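The complex is shown incomplete by one protein chain, all other protein chains being positioned as in the whole.
Read from first to last, the chains carry the letters A, B and C; within each, the first residue is number 1.
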Amino acid sequence: MRFASCTAQNNRDSDDACAASLHHLLKGQLMNILLIVILAMLTENFVLMKFLGICPFLGVSRRVSTALGMSMAVLFVMLVASVITYAVQRYLLTPLDLQYLQTIAFILVIAATVQLTEMAIQKLSPTLYQGLGIYLPLITTNCAVLGLAILNIQREYSLFEVIFYAAGAALGFGIALLLLAGLREKMETASVPQAFKGPAIALITAGILSLAFQGFSGLVPVN
Amino acid sequence: MKAVTFSGGIHPSYNKDLSSAVTTRPLDPPEEIVIPLSQHIGAPARTCVEKGDEVLIGQPVGDAGGFVSSVIHSSVSGKVKGVEPRAGAVGTEVNSVVIENDGQDRTVDFSGLGDDWRSAETSELKDRIQQAGLVGMGGAAFPTHVKLSPPDDKPIDAVILNGAECEPYLTADHRLMLEHPADVITGLSIVMKILGASQGFVGVEVNKPDALEALREASADSGITVVPLQVKYPQGAEKQLIDACLKRQVPSGGLPMDVGVVVQNVGTAAAITDAVVRGRPLYERILTVTGAGVAEPANLVVRMGTPVAHAIDACGGVRGELGKLVLGGPMMGFAQYTDQVPVTKGTSGILLLEKSAVDTREPDPCIRCGRCARACPMRIIPADIAAFSARQMYERAEEYDALDCIECGSCAFGCPSRIGLVQHIRLAKAAIMAQRRKGN
Amino acid sequence: MPITDKLHVAPSPHVRGTVSTARLMWTVVATLAPAAAWSVYLFGLPALTVIVATVACCAAGEALCQLAMKKPISLKDGSAVLTGLILALTLPPGLPLWICAIGSVVAVIVAKGVFGGLGQNLFNPAMTGRVFLLIAFPGPLTRWLVPRGTGDTLFGHPVTAYDATGKMVEVSANNVDVITGATPLGLLTEKGTAAVAALSDQSAVFFGQVNGSLGETSALLLLLGGLVLLWRRVITWHIPVSFLGTVALFAAITNAIDSTAFAGAPFHLFTGGVMIGAWFMATDYVTSPMHATGKLIFGAGCGILTMAIRLWAGYPEGVSFAVLLMNATVPLLDNYFRPKKFGFQRLTRQEG
Partner (left out) sequence: MTPVILPVIVLSGLGLVMAALLAVARKVFYVEVDERLEKLVDILPGANCGGCGFPGCSGYAAALVGGSAKPTICPPGGADLAEEIGSILGVEVEEVVPQVALVACAGNPQSAPERSTYIGISTCEAAHLTAGGFKSCTFGCLGLGSCAVACPFDAIVMTDNHLAVVIPELCNGCGNCVAACPRKIIKLVPAAEPVHVLCINPQKAKLVKAVCSVGCTGCKLCAKQSKRFAMTGALAQVDPTVPGEIPSHAPYACPQGTIFDSRRYKVLDWITMPACREEHEILTAEWKKAEKERKAAAKAKKAQKAKDVAREGVR
């Protein structure tokens, strides 16, 4: 919207200045976006730094292929849900002074988005649908998506920033999921003691992965 | 000419000087000869003699049991004592013709083509090779006439003779090339004529300079190239030899003829000369009796069907405590449970290892050092395949190209954890093939 | 003479090379020994106790795991000792021994034992132990002794000291329990390149007359050790070269852009854990990729992450985090960057 004012003036004298400011603006904006993406992806990695969305993180990290599918599903849900919840908050709840309905309204939106994704996946890729199993509908109550929607509002991000923060968060989720899936696939050929097999060793692995991600703390300052 | 090679491979201790200087000598056949009817890849031969029959040297005792099969001849003159199951080289009992040697060495009439082979029809040459019961003498024992009958859509332009003898300890091919270079070269010329190939190569590792020299002299003016090869195991593996000599890579799952090449062992080439020029079927071969477990390592000309115990006795018997008895070389040979197994067409050596040299320790866990993958001449990943195989994950093993393994043993040789990589992969291959057969 | 004894039957091959797991591990231990000895010379008893305690705890931890899992005790293979030694070399001298013990337990039990022991672990045990300690005990882990021969000031900065309760006190002859000073990387993070300008000109960093973790001191000895590993064919060149190369390149570029904010390549190469990391930690067989391409990517990843953490993140040093993070990518790297197998490409036949 800020660009619009620039072009609308359409004044020859201010053209150069306008271009310069646009350039500056773009550079600043680009840097800002890059920082937001890195922030959401690494420094505030939803799974490994904020411990949100652990259920699908452990549930569908057995195979790299399903993990990839899950990451895509989460990316879609996070993007759509972020945008819709942003709109619901900004144009419905805030004007009507109904902010206290935030949680229930957001869950409604997220649930619908997840349902939509589920139906689409069942139609488009039955194998992936089988692989994801119960964890797909469980994105509904996935605290990562709800957490993202609420963080967007709390941080007072613009729509533009919301989209990139959501994308970064989904990428971060995807990276964590893929790394863990790779590690767990490798563990299939390891002789893990009987007592630690399955979720136990997966949790320990996730813990060490989280330790490693601590290295990213402070990489990007939070606002 | 600079020595050529392939990528990967290992440098084991060769220990060839135990026997490389010992001139070959014929071994008198024992009183009883046991000739297995299955000495080759393919269908076993059908016996064509009965108990009580008199047989001569060179007389067939078994007819080919199909196209991919081989004729088997008597290696002594005497009386057939029976046809019965006897211990074979892979541990199971094999139907064998047992012959009592009368010691007179009477032979059938050998009538060869002499120098007329140059003008003979290729079909006659091939027929003589088939009737002489020739098989690959490097170890695999694949019937030679089958190799010389490629389908029409696979034209052959090059023939390579394998004189690398990259297996440690073995010196049989070395002695053969040194003592009978002309036979080797003539055999190659016959094969080239049969296949209509324009190029002929003999690949020899440079640790046999005298053999290289002898072959160079024998092949002067024949248009055949003697190729010096770097000393590296498995330089003599078919696909690696072709890669080194011609820079052609046999495609995965393919055969040498897919790149227009046929490979024969030098021993087979000499036997081809024997069969075509002199009319002598394959009833004896050169082999090396060697290892720290034998008193006097030697190279012997041994009749097929001679129990290995007889050959060992001829070399001064066992020295010290015997741990392992291996037919073939140490890298790909077969360990035996008894010394009563007979020498067959594919037996290139008898290796005796002392008890102290046998490693009975349990393997350590894999530390993923990657030595196996770097040593693998097929550039597959033995450690991963073995890990999948050990957990019956055969589909993953297939995905990791287990079937491309040539079982050369380079991976297991260098494994710091002493893991039986070859055995794991062999099991995976067997399981994958079984699955495929089931699927079809 | 018939054979009466039962013969051994086994699948081929019937001969084996002489390399063994134990020999590889002890070779690495031996190549690390000079650097360890140097740290003992520099810091005296506090360094020695850390090394001895950590190695002993790691060995005991490993033995305990193997007892619990009813496996044969395999301390002879040297892997636990190596883990202990590497962990010790990443710790500051004078670290309380109970912290050393906790680090050792995390290293050999949590990061290795519960995964099934040698060869089964996914993360470098020593790095896991070190990162755990760094996060759990940030104070003690960043309290550095001043090495022998540098006096009461370090690079022109006053030396701070802590009393027995950990409170910072003025240095005087009577009240000093431990004399400490910031590491070169710590100085860089806090005070910028000007503070270390004098330092980077000096050969002290290279030869090791600096303070820091036991194994962060002498880049020279570590480099020599690494070269020995390369010469003995214990490791391949890929990971160290791509790790060090990436660090150098990254440092050179940032230094060229803004030399007041970013130090140059030699400084980044020879300070902190880059040397020990590139030669001894990132090259750990179990937790690094098996094949050449994967190794190059792995090394480069370590380099980039190390520099990113050093330059921008909250910690002055990033090698251990970088190695641990890249450890997590190893299965994916191994799976997607396999060597091209023989006969994969059908070559065109020559005519004739």
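The definition used in the following text is that a contact is a pair of C-beta atoms (placed from the backbone, for glycine too) under 8 Å apart; a residue touches a chain by one contact, two chains touch by 3 or more.
Source: prediction; values computed, not measured.
Novice: Using the contact definition given at the top, list the shown chains touched by the missing chain.
Specialist: Answer for the hidden chain's contacts among shown chains: A, B, C.
Novice: Given that one chain is not shown, which residue among B:Y169, B:F334 or B:F413 touches it?
Specialist: Once the missing chain is taken into account, the touching residue is B:F334.
Novice: Among A:L34, A:M119, A:L159 or A:A195, choose the residue that contacts the chain missing from this document, as touch is defined above.
Specialist: Reading the full complex, the residue touching the unseen chain is A:M119.
Novice: By the contact definition given up top, give the residues of chain A that touch the hidden chain.
Specialist: 88, 92-93, 96, 98, 101, 104-105, 108-109, 111-112, 115-116, 119-120, 122-124, 126
Novice: Spell out the interface residues on chain C facing the chain that's missing from view.
Specialist: 6-11
Novice: For chain B, enumerate the residues touching the unshown chain of the complex.
Specialist: Its contact residues with the unshown chain are 85, 90-93, 334-338, 358-360, 390, 420, 423-424, 426-427, 430.
Methods note: only the chains that are shown with their structure count from here on.
Novice: Across the interfaces A-B and B-C, which one involves more C-beta pairs in contact?
Specialist: B-C
Novice: So, what's the distance in Å between the C-alpha centres of chain C and chain A?
Specialist: 34
Novice: Among the residues of chain B, which are close enough to touch at least two other chains?
Specialist: Expected reply: 365, 384.
Novice: Which positions in chain A are in touch with at least two other chains?
Specialist: 191
Novice: Considering only the defined contacts, which chain C positions touch chain B in the complex?
Specialist: Per the stated touch rule, the residues are 1-3, 5-17, 19-21, 23-24, 74, 77, 116-120, 236, 285-286, 290-291, 334, 338-347, 349-350, 352.
Novice: Name, in rising order, each residue of chain A that touches chain C in their complex.
Specialist: Counting only chain A, the residues touching chain C are 64, 178-180, 182-183, 185-187, 190-193, 196, 201, 204-205, 208-209, 211-220.
Novice: Which residues of chain B touch chain A in their complex?
Specialist: Touch list, chain B to chain A: 365, 384, 387-388, 390-391, 393.
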